[in-house]
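Take this structure, written in structure tokens, and hold onto it; I'll ask about it next.
For this view, one protein chain was removed and the others were kept in their places.
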Amino acid sequence: MTWFAWRQFRSQALVVFGLLVAVAVVFLITGPHFASLFHDLKTCRAKGDCESITSSLTSGQDTYFPFAQAFSLLLPALLGLFWGAPLVARELESGTYRLAWTQGVTRKRWISTKLAVVGAASMLAGGLMSWMLTWWASPIDTVNADRFSSLVFDTSYIAPIGYAAFAFALGVTAGVLWRRTLPAMATTLAFYVAVRVPFFHFIRPHLLTPVRQIRSLKNVGNIGFERTPNGLSFIAGDTNLPNSLNFSSSVVGDHGGEVTRQWLRDHCRSMLQQVPPNPGKGVKVTTGIRPEAFTECVDKITAAFHQVLLYQPANRFWTFQWIETAIFLVLAVLLGGLSYWWVRRRIA
Amino acid sequence: MIEFRLNGNSGVSPYQQIVQQVKSALRLGRLRIGDQLPTVKEVVGKIAINPNTVLKAYRELEHEGLVAARPGIGTFVVNSFDETTYAAQRTLRRSLEVWLEKARRAGLDDESIEALFVDTFLFAPKEVVR
Partner (left out) sequence: MTSALLAVDLGKRYGRKWALSGCTLDIPTGHVVGLVGPNGAGKTTLLHLAVGLLSPSSGSLMVLDEAPASSAEQLGRIGFVAQDTPVFENLSIATHLQMGAALNPKWDEQLAQQRILELGLDPNQRAGRLSGGQRAQLALTLAIAKRPSLLLLDEPVASLDPLARREFLATLMEVVAEHEVSVILSSHLVADLERVCDYVVVLASARVQVNGEIENLLSTHHRLVGSRRNLDNLPESAHVIEVSHTDRQTTAIVSSADPILDPSWSVEEMTLEDLVLAYMGQAEEQRRVLLRSNGGAK
């Protein structure tokens, strides 16, 4: 049965692995160039002038990186659509299940072999793409230092293996329930996005209790005021810790509370008086404010408030990769079990 | 070797048709003692009928003593009708052909010829004075 499962799957497999080979070729051609630039970058840091090297790294990154990343991001969904959804649905749709299920092989073995062979191929494809991208983009990732917070997490290392398994199992399940390929593909795509996007935004940051760090506002760059319909409000920029996953920063007073407008009226009267009543759109808030008044206000805020950061530190990256991979693998196993049961018991 | 054909509209059952065709072949000398009948597989492969139908026909022929089955080899003709008539058949056939030609020349169509022959056959005296 293993041979036949592979034989039926062969042409679909060739398309995807062919694409992966094409990606590998592009990576092999461009990869060493990035690696040497990165090497130069390390040596130049000792001397000081690195700007030209950094810029050629980023320009190379602009050309290939988004495509490579997008492909790695999309690949699991494609596997779910083109490997998972038709796996059972096409047999049901074309009537060949009547041929396949009446050979000298039980339906139990038929579906478990199919799930195993194509499921393993999905994980292999997802893992291969991820591994190639991880290798190829490692200089870029090192420079960007954002592997935890950006799509790097979703497209590299081991998590894509879990996504691929999940997307495949999702496709199979949709196909088994719909019994038709096209609606199954649409459902697979919709559910895949509906799981991955909220997971990225709402679940991943909370997988472990975040680290809470209190920082003085002195260390925070990008401080200023923003005009709102109700007057000025204070803003402090996020602090990007390298390779960590920030998900909230807030400015909190020593006795609690935020920098309210009332507080500003009480403490920064001289600065507020200098703000033009209606400078028009696009005019910077600071226009017309004397630097001394601005600094005075900021100093007062810095003295009374600090920044509270909630984040997942860089050293948790691998823990998160393992947790997320495991979660999606478990989901894949559950969906696979559902299709297995459904094929054996409900299609009758 | 004899080749069977089935007439679906004759009202005669397939097994009887096979029996009749063997007998008529024996009468006309197309099958002779020692000849082999086609195997059941050969027959069903040609005319697409149930093998049991052929077996039944062969059993009936065997029962009448005309053929015998040799296990593993086939079914063979072991008896026939009077073979001495074969020689006479040739001249008789020729005179029938002459008669047929006369009938056509006289303007009889095929159906009339057949009717005339059958009618004569049925109502002519059956006994032959030797």
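So that you can tell them apart, the chains are marked A and B in the order they are listed, and the count of residues begins at 1 in each.
Quick note on the criterion: contacts are C-beta pairs under 8 Å (C-beta built on N, C-alpha and C of every residue); 3 or more make two chains touch, one makes a residue touch a chain.
This structure is a prediction, so every number in the text was calculated from the model and none was measured.
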Q: Could you tell me which of A:S36, A:S55, A:T96 or A:T319 touches the chain that is not displayed?
A: A:T96
Q | Missing-chain contacts mapped onto chain A | A | 1, 3-4, 7-8, 11, 94-99, 101-107, 109, 348
(Q) By the contact criterion defined above, which parts of chain B meet the unshown chain? Give residue numbers in ascending order. (A) 6, 8, 14, 39-41, 44-54
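As a convention for this text, only the chains that are shown with their structure count from here on.
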Q: Compute the distance, rounded to whole Å, between the mean C-alpha positions of chain A and chain B.
A: 88
